[in-house]
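Apart from one protein chain that is not included, each protein chain of the complex appears where it belongs.
Take a look at chain A:
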């Protein structure tokens, strides 16, 4: 192992480079300075594309992230555990809304602060929530606005006698 100083120095250089880049990356993303945080929960009717690690923003500025996404087996709501910066105290009537940066992906939780005098306590729950909008459902409604209506109407109109007969068959069977 003695005598190959060149290799040793090269190895150290590689390690040093990786360390410097890692430090730079952590500095840029602010992950290195892990300040004090507190937790909140929020329940949503539609989680959309939210995954653990998604951003939580206030006025478009990142203040925390999503720790965990689970389903409440009783109410079937998506329960999200959020970790927020300790410096950001949210009024108790704040609203949490799932939005996305663009058409595809970048789902995050945007919190609109309310006006109440008291703040949400650590471990508290954001009561006012608005789940993700099903974009493709909306597009479908716009593109075929009356898709449900014509399908239902002609059926009784075309065969008024057939429908009662069909239903009348069932009890006899």
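Just so we're on the same page, a contact is a pair of C-beta atoms (placed from the backbone, for glycine too) under 8 Å apart; a residue touches a chain by one contact, two chains touch by 3 or more; residues count from 1.
Here is the rule we go by: contacts and distances are computed from a predicted model.
One chain of this complex is left out of the view, and of "CoA-binding domain-containing protein", "ABC transporter permease", "glycine dehydrogenase (aminomethyl-transferring)" or "ATP synthase subunit b", the protein name its UniProt record gives is "ABC transporter permease". With the whole complex as reference, residues 1, 4, 7-8, 10-11, 13-15, 17-18, 21-22, 24-25, 28-29, 31, 51-53, 55 of chain A touch the missing chain.
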